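The block underneath contains the structure these notes are about, expressed in structure tokens.
In this view, the complex is presented without one of its protein chains, the others remaining in place.
We call the chains A and B, going by the order they appear; numbering starts again at 1 in every chain.
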Amino acid sequence: MTAAGLASAQPGGGADAPGSAEQAGRLRLDGLTKVFRTRGADPVVAVDKVTLDVAPGEFITLLGPSGCGKTTTLRIVAGLEEATGGHVRLDGQPIDALPPQRRPMAMVFQSYALFPHLTVEQNIAYGLRVQRRGKEETETAIRIALTSMNLVGLENRSPHELSGGQQQRVALARALVVQPKVLLFDEPLSNLDAKLRGAMRAEIRRIQRRLGITSLYVTHDQDEAMTMSDRIVVMNKGRIEQVATPADIYFRPATVFVADFIGRANFIEVVPEQVDEGGATVTALGRTMTVPAHPDVRPNAGAYLMVRPETLSLAPAPMGGVGTVLRATFHGHSVDYEVETNAGTLAVTVPGPDPRTLLDEGANVSVAIDPARAYVLTKS
Amino acid sequence: MTASLTAAGPDAPAGPPGARRPRRRRELSVLLAVVACAVLVLVGSVFPIGAVLSAALSGEALPRYAEFFTSPVDLRILANTLVLGLLVGVAGTAIGFLFAFVQTRLDVPGKRVLHVMALVPVISPPFAVATATIVLFGRRGLVTHGLLGVEYDIYGLDGLVFVLSLSLFPVAYLGLLGMMRGLDPAMEEAAMTMGASRWRVFRTVMLPLLAPGIAAPFLLLFVEAIADLANPLVLGGDYTVLAGRAYLAVTGEYDTTSAAVYSLILLVPSLGVFLAQRYWLSRKVRTTITGKPSGSVHLITGWVRWPIYGLAVFVALIIAMLYGTVLAGGVTKVFGVDYTLTFDHLREVVLGVGREALADTTTLAMIATPVAGIFGMLIAWLVVRHLGRLGGWLDFAGTLGVAVPGTVLGIGYLLAYRPDRYIGDVLVLPALVGGGAVAGGAAAIVLAYIVRSVPAGLRTGTAALSQVHRSLEEASTNLGAGPMRTFRTITLPLIRPALLTGLSYSFARCMTSISTIILLVTPGTQIITSQILSAAGTGRYGVAFAYCTVLTVIVLAGFGVIRLLVGRTATLNRIAEGRQR
Partner (left out) sequence: MMTFPHRTSRQPSTERRPHTGAPYRRPRLTAALAITGAVAIAGTGCARTDAPGGQAATADAGRVTVACGATEEWCAAMASTFTAKTGVKADFVRLSSGEALARIQAGRSNTEFDVWHGGPSDAYAAAAEQGLLEKYVSPNAAAIPAKYKDADGDWTGVYVGVLGFCNNTQVLAEKGVKAPESWADLAGPGLKQNVGIAHPSTSGTAYTTLWTQVVLNGGTPEGALAYMRKLHPNVLQYSKSGVAPAQQAARGEVGVGIVFSHDCVATQEQGFPHLKLTFPAEGTGYEVGGVAVLKGAHNPVSAKKYVDFALTPAAQELGPTVKAYQVPTHPDAKRSDKVVDLNAVRLVDYDSAAAGKAKADLTRMFDDQVARAPKA
């Protein structure tokens, strides 16, 4: 019995929301806004006009620093918070008036929220019992869930008798077994140790792909977002900075914030001479090159040239070069250099360094930019 | 940037122009719960207090205030009341602190026994101690006259302070115990490593930190002391207090206006201090003593512990003596004069005239306790989870039952519910109080019991709910369960230990309650505490003691039954805290 069995063994969907089976799970957030008002303090805008389209079966991650509004957005979708403005639509129908228990969604909480007084089996069965599925149906569903989540033998344990990873899986099973149209994840892996986290990431992604359930995932860990998502929504201060695939986020960040939040980036101030289909023509570190650019970049207006540290190459230049090594940090598998240039202090990462070519502090170097992997951003 | 709500703004999604954004409808079950709680609180507390206020501020009442504040006799009564409150507050808190200190900071044997002794007064009726005090320490008291040959007039302020301190100190003790356990020993350790002696540490570190925590039980004891009716009636002598005066105004003269005036004058310090303690002080306490203590407690092992311990043991012995007297007095002919063993008193109580009182009181308490428990939990749940600002009002109204002196509440019931209430010729609310009323007046008594017990359930419920992580309830909702179902299947099982405590305390309180219901007793409803008062008042101490003993037995039996019914406790508590970040 595979995880796919989870979906196919149950006749039809038990949920309320309208929409045909193929369309099931198209989520649209329309100008969602949430303002918190507390007496004696200024109102806080936690979510600011968030608009997002999620295709059925898509895995979308909300990524951002703490306080950026990603969890609040998730909770609004779940119905646990009421939005101040905007709408949430599921398969074309607005669901704002529906209380959380009537939304065909299931959530996996950061603390797992397993009911401590119920056994594993009772926890998983909870949603089914609320829906009043028949005894046989429920038992079958539970059996499948236990098998596919590798929890066989733990049915009668209490949550506090399980390890962190096992609790995680129970929480996931509990959410999946009610056949939601949308799966919501609120930083579910942050309580696990690194190794387990990696394994669980893969597990969640695998299940989600097989079942094809639309998923909304919140995390502040960019690595998690990059490895798991179909698309990433980078949020900052309640606003969406960019919605794109991991590759696009990485190579073509829309704003300085996104570029800096994902991975590391160097920003060199430039003024593009010309902007056309092929990109922007800029001069940096003494070279003129044509670099892919953000659509909003205009010629003769200040912009940033974003260069990732691993795309810069260094070569010793004893006869004066472009820069001087300020510091070298040896990681074993790579070396990080801080290089002082006339364009500022650049971070350079050299992967798999040759021990014979390690540079010392104070060395003069030439720095080469790979135009194909650089990107020009507006200064906003 | 603020967002406007209606969809009329320019960035609204397409829809019929002027269409309002669909507002979330409140859950029906939550609404019903709110209505039920609101009705209970209104009928049980707000209306009676309102009746007292309207009588106290009516035209006929106003000249009474001038009379009161110009009459030296009345002013003396007011002074008496406040002085009593102050002294009991100090004495009771001191004793409570002593016991708490011994428990948490001294290395001495027999701590468990001391702990149990400190809690004995909770389950006994208020004037058990008073009557025993007269017998032991009165003019012909066994100890004062018999042992020491002293003729000591125990009636009056000294007797009252003695009795009330011993009866009320458990409240202070429990509060201070929790607080001292929560005090981080690392602070004391830090002070010690800097060279401070233990006494200096106590003076400069412990006491200042505990100060707001000590003020809280002091204020609480003050409120309870000025509201007390039973002890002044038995032991007051000529030391008249406001509660007693108000009571006499009703029973002796049926002068409800005067009674209302006295009630209002009593209500002001009572309510004021109670509010101060709850809303201002408790906030301060929370900020100074929080969190999990690290480090280990250094128990005092020097010689200095023995005098302190001795003091506590001395107090415990007095308590033991008093309750021993109660027990013995119930089975001797006339304790202090004639020590022949007799079961006549017990016979009268259990088989004779007292039988109806036992049955009535226990029945009414058994009806009231679960209702109070449920409503206490329900209000706590609504206030903590579902209502915003409105919740504060509901919480306050729910606590009124205890913030207001019992006598005042009783008078309020008399004023509000004795007459039938009509609008035109239509009977809107039949009389609830008095022999001719609904259920022979039992309805009012049950209501009074409930209203006086809800606050305790509310307090434990609020504390317990804040331990249950919100995500558990959210998960349940997320899986499709409505608020009521979530409450029933998730929340309630997890707060069961609190429910157990709340129910037990409610039952004990109902059974030992006197000041409210003494004015509500009717021929059809005999109440044990009223019988005790009558027996003590006519000098039939043996019977009074027998009643007290039987009452305590019933309360303990009730504890057992509740524990059996409500079930297992223990481990769930810790787990319910959930996985925190």
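A few notes on this one:
Please note the rule applied: a residue touches a chain if its C-beta (ideal position, glycine included) is under 8 Å from a C-beta of that chain, and two chains touch if they have at least 3 such contacts.
Being a predicted model, the structure only gives us computed values, none of them experimental.
Touch with the chain that is not drawn comes from one residue among B:A79, B:L119 or B:V337, which is B:V337.
Per the touch definition above, the residue from B:V384, B:V404 or B:L479 contacting the chain not shown is B:V384. Across the interface with the omitted chain, subunit B contributes residues 23-27, 30-31, 34-35, 38-39, 42-43, 47, 71, 73, 76-77, 138-140, 153, 155, 233, 236-238, 240, 248, 250-254, 333-334, 336-338, 352-353, 384-388, 390-391, 414, 416, 418-423, 425, 428-429, 431, 434-437, 441, 470, 474, 477, 521-524, 534, 537-540.
The definition used in the following text is that only the chains that are shown with their structure count from here on.
Centre-to-centre, using mean CA coordinates, subunit A is 53 Å away from subunit B.
Taken together, the subunit A residues at the contact with subunit B in this complex read 30-31, 33, 35, 43, 45, 48-49, 78-80, 82, 84-87, 94, 96-97, 99-102, 105-107, 109-117, 126-127, 130-131, 158-160, 167, 174-175, 178, 190-191.
Contact residues on subunit B toward subunit A in their complex (touch as defined above): 1-5, 11, 13, 21-25, 27, 469, 471-472, 474-482, 485, 490, 493-494, 572, 575-576, 578-581.
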